[in-house]
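A single protein chain has been omitted; all remaining protein chains appear in their positions.
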Amino acid sequence: MLAVLRCVMMRDLILAVRRLSDVLTTLFFFVIVVSLFPLGVGPEIEVLRMIAPGVVWVAAILASMLALGRLFENDYRDGTLEQLLLSPQPLSLLVLGKVMAHWAVTGVPLVLVAPLLGMQFGMSAQGIGVLLISLILGTPAISLIGAVGAALTLGVRGGGVLVSLLVLPLYIPVLIFGAGAVEASVSGLGAEAHLSLLGAILVLALCFAPWAAAAALRISLD
Amino acid sequence: MLAVLRCVMMRDLILAVRRLSDVLTTLFFFVIVVSLFPLGVGPEIEVLRMIAPGVVWVAAILASMLALGRLFENDYRDGTLEQLLLSPQPLSLLVLGKVMAHWAVTGVPLVLVAPLLGMQFGMSAQGIGVLLISLILGTPAISLIGAVGAALTLGVRGGGVLVSLLVLPLYIPVLIFGAGAVEASVSGLGAEAHLSLLGAILVLALCFAPWAAAAALRISLD
Amino acid sequence: MLEAINLAAVRGDRRLFAGVGFSLQGGDLLYVQGANGSGKTTLLRMLCGLVIPEEGKILWSQEDIRSEREAYLQSLVYLGHLCALKDDLTGLENLRITEALAGEEISEPRAMAALQGVGLNGYEDLPVRVLSQGQRRRVALARLALTQAPLWILDEPFTALDKASVGSLKTRLEDHLEDGGMVILTTHQEIEIKAAVIKQVALAEY
Amino acid sequence: MLEAINLAAVRGDRRLFAGVGFSLQGGDLLYVQGANGSGKTTLLRMLCGLVIPEEGKILWSQEDIRSEREAYLQSLVYLGHLCALKDDLTGLENLRITEALAGEEISEPRAMAALQGVGLNGYEDLPVRVLSQGQRRRVALARLALTQAPLWILDEPFTALDKASVGSLKTRLEDHLEDGGMVILTTHQEIEIKAAVIKQVALAEY
Partner (left out) sequence: MAFAGINWFKYSSPASFYPVAGKMIPWVASVAVILAVIGLYFSFFVAPTDYQQGEAYRIMFIHVPAAWMSMFIYVVMAGYAAMGLIFNTRLSAMMASSLAPTGALFTFVALWTGALWGKPMWGAWWVWDARLTTELILLFLYIGFMSLEAAIDDPRRASRSSGLLAIVGVVNVPIIYFSVKWWNTLHQGASISFDKAPSMASTMLTAMLLMTFAFWMYTIAMVLYRVRCEILERERHSEWVMALVEERK
């Protein structure tokens, strides 16, 4: 059971390393989108500090969404997805493995880079801490929710936009609570309420998304 | 001669329409990246006006770069690129056709949307005019230069990063003269010098890029 | 063991086939025949549980394959038109990962041996991207030497193979059938495979 | 017309073949033979000018094909392992666009007739994505009915075709040869094609 989870993850991680470009593109993108702001806004640290949580979170969501297209598409084209569906393991487990690998190569770099960007925006250490926690809770949820959208639109005409259309509304709560947590902590209110809601979303997503994505894959490959 | 140029363009345009998603993703991205700024910076029109040219230009370059991956990649995978190389027409002409189609579906929407974004930033009518002209001259140059990079890294592992590394430095002059033209016009200096330099880059790119990209394609498919 | 009852398939507006039924015991070979586009691939994918039948059902040891999915998949190998290989991985990696996902961890020497068994000595460590068409197919076919599954569903397995490989695949199929395995096969080539019982399903143009 | 002199190819560290030479006149059929991975595809792509020979040269009417590229490509049709079809376009669109790029504008009725000639009546307006493997191949092969080019280079054209299609492709090749065309062919299947002159190039494992 766990062996197969590990196997899928390893596979996708090796593939990501062989195509490092894709990983870096996401990260690159995130950094550039975020870095543009201070350039534009000018160095008034007060303003920067105010907009920081929103900017980082929006950039993170955009960057993860960009990477979604690759989650199942390549496997679909070369037939390996079909074989994955024929594995005697529960498909939702395999999907979970793929999503975890996807998160490891797109979400984790964002999380790691975020503190640097936070500093650039003059955020306090505490604010950065909360930003980090909110991203750690939020980015896997984004990947999980995105997986459902990606699976549903596999091989469909106009897949790219459709994914955004299907998935963005579901991202809104994550964005609201994620950016909300940082803002609350920066403005002195506690971030706990927001963070626990974010945690709840993650748990919900962990329970339902792999299952829904698996069902969607079965439909898409019919 | 022209018939074949038209044919390649039509083909790529039809394909783009069939996969409208990709076109819209680029546009969507451009709009979001640019729109984030006023949200972040707040509504002080003076600041916005100041940063507008740089922001729009950087966003345009990012958006076109995102779309570059698709220029030859799909044709390469399904074997149609090979057939394109076997066409008795000059390959550089075919490449030119593909680049023009690519520009039509990624560059033109950016150009069309840019005035709206300019207004959002409170730019003057004249400034918007210059922005438009600079984008009309600059975005095809970006597509042309990008084509060379995309052709060089076709099927190479880690292609994406390489493309960025190869192509970004070449974009810098375009960015400088493009944003420079708008800034110059906004600040009352004439934009002609910048625009004519931009025009020169475009002409240079038109002469050499299709040829270089064609040569790169031949090497990549060897 | 495997029983198909009154299967029908619809694609788009077209009804590909209807009323297809057969039953298969250990040692049986089933040829699925039909012109291009008659629905052979669709039928095979249906037998794997990938396509849901419009009508009818498929039983494995008397149980519907959709209710006993995991047990069924454990006893199944499917090779389709696509080789299901990752271009960026080597043959060895591809083989080991595919098998691991199918539930069997294969040691490196065993995987090596399987690849050498299909005549890929010296190509194990090349990324599959650079292999020739037939070599890619052979990497995919190497699974057959490793699997324990009794039911093999093969969609035109002889495509792109040279004569020697066709011969050795044929022998492998015959051995499997002799050992009590089952094989479901489509092929447009005339290749005679010896089996105790040979059945046929012909899909006519509907 | 076509002459190959002392060709050699190297891939990675491996020398695939060397010293390959032949000459082809109108009406000649050339079989390229060899096991999987022996370099048949590489040789055919070399003859198309896609791969640059490590040694040797290729002449078309006494001229090097690289100096007279456009004239040469005008008289050439190459069909490779991949079908070179765009999944999102219909068969009809694919055919017309491919031909237009090869320099011949085909009217819709003619393209229709060509598709019907390969037995795709009723499938002309489906996106190629939904077609079966053999139907896709047939869309690619429909070009042969439209082209004026004398030299056909075909890499395993019989793959995935059903018997009827194999037969009609065979007849088409024979007609072409009779009309003074040239065909260069690889295939692992045993299909006998009648021609005035049949030549062979065998690529041994190096």
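So that you can tell them apart, the chains are marked A, B, C and D in the order they are listed, and the count of residues begins at 1 in each.
Methods note: contacts are C-beta pairs under 8 Å (C-beta built on N, C-alpha and C of every residue); 3 or more make two chains touch, one makes a residue touch a chain.
Just so it is clear, the structure is predicted and the values come from calculations on it, not from any experiment.
Colleague: Pick out which of A:Ile51, A:Leu152, A:Ala184 or A:Leu202 touches the chain that's been left out of the picture.
Modeller: Candidates A:Ile51, A:Leu152, A:Ala184 or A:Leu202; residue touching the omitted chain: A:Leu152.
Colleague: May I ask which residue of C:Ile52, C:Val130 or C:Ala204 touches the chain that does not appear here?
Modeller: Touching the chain that is not displayed is residue C:Ile52.
Colleague: Out of A:Ile14, A:Ile176 or A:Leu206, which is the one that touches the chain we can't see?
Modeller: A:Ile176
Colleague: Take the complete complex as the reference. Which residues in chain A touch the chain that isn't displayed?
Modeller: Contacting residues on chain A, toward the hidden partner: 148, 152-153, 156-159, 162, 165-166, 168-170, 172-173, 176, 204, 208, 212, 215-216, 219-220, 222.
Colleague: Name every residue on chain C in touch with the hidden partner chain.
Modeller: 10-13, 52
Here, only the chains that are shown with their structure count from here on.
Colleague: In terms of CA centroid distance, which chain is the most far removed from chain C?
Modeller: Farthest chain from chain C, going by C-alpha centroids: B.
Colleague: Calculate how many whole Å lie between the centre of chain A and the centre of chain D, each centre taken as the average of the chain's C-alpha atoms.
Modeller: Spacing between the chain centres: roughly 46 Å.
Colleague: Just curious, how far off is chain D from chain C if you go by their C-alpha centres, in Å?
Modeller: Result: the chain centres lie 29 Å from each other.
Colleague: Provide the list of chain D residues touching at least two other chains, using ranges where the numbers run on.
Modeller: 81, 88
Colleague: Residues of chain A touching 2+ other chains?
Modeller: Each of 18-19, 157 in chain A touches at least two other chains.
Colleague: Under the stated contact criterion, what part of chain C meets chain D in this complex?
Modeller: Contact set of chain C toward chain D: 11-12, 34-41, 81, 119, 123, 126, 130-135, 137-138, 156, 159-166, 188-189.
Colleague: Which residues of chain B touch chain A in their complex?
Modeller: Residue list for chain B touching chain A: 18-22, 24-25, 28-29, 32-33, 36-37, 39-42, 47, 51, 54-55, 58-59, 62, 66, 77, 157-164.
Colleague: Sort out for me which residues of chain C touch chain A in the complex.
Modeller: 48-52, 69-71, 73-74, 76, 78, 80-89, 93, 97-98, 100-103, 105
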